[in-house]
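Shown next, in structure tokens, is the structure this report addresses.
Removed from the display is one protein chain of the complex; every other protein chain stays in position.
Let's turn to chain A:
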Amino acid sequence: MTCTAEDLVRALRAVAAAVADHRAELTELDRVIGDADHGENLRRGFLAVVTKVDSADLDTPTAVLKAVGTTLISTVGGASGPLYGTAFLRAANAVTEKSEVDGPAAAEALRAALGGVVARGRAEIGDKTMVDALSPAVDAAVAAAEAGGDVAAVLAAAAEAADRGAESTTPLVARKGRASYLGERSAGHLDPGARSTALILRALASSAGAR
């Protein structure tokens, strides 16, 4: 099974719905160690994404992903806007000239997304950021693709690893972003960026698995 532009648009609607459903949870996580805007910012951004991909005639996965990236950059604000936006733009670059994304291409897109996030945010594993969810997700996705998994299997593996990665941020002391101002006081709380990354990957995986 592969993923066309149309499938991707459907998956993005699922992401927007998931982000909206979890707006209060993300905001609460961010209220504790940040500034309480993550849920609202992402909700606004993915709502704009859905409007954008519905209104534009986007017939390739790369065109859809590029529209997502630019829309997130121009609507989210905060650190998550440029970070998620860059992630989607890099993913778009990784699947150029493909009309359908298969398992290996999905893993490659995720790897490119991680590269973009690291380049912009300069965060490493263990800094208590979205990298702690995305990095293990990429490893799992690559392994699943190498084992012959299709898009649904690759994304399911990524989502599973991202969930565990997000949970692993709880005991960490933040070294990047606004939570780092709290120092030791940031330990004991789930990182909102890692949580939203896991949420997005889970929604993408569920959408792919439902087909």
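Keep this in mind: a contact is a pair of C-beta atoms (placed from the backbone, for glycine too) under 8 Å apart; a residue touches a chain by one contact, two chains touch by 3 or more; residues count from 1.
Following the convention adopted for this analysis, contacts and distances are computed from a predicted model.
The chain that is not shown carries the UniProt protein name "Dihydroxyacetone kinase, N-terminal domain", picked from "Sugar ABC transporter ATP-binding protein", "Putative integral membrane protein", "Nitrite reductase (NAD(P)H) small subunit" or "Dihydroxyacetone kinase, N-terminal domain".
Set against the missing chain, the residues A:A5, A:V19, A:A79 or A:V131 yield one that touches it, A:A79. Where chain A meets the omitted chain, the residues involved are 27, 31, 34-37, 40-41, 44, 73-83, 120-121, 173, 175-178, 180-183, 185.
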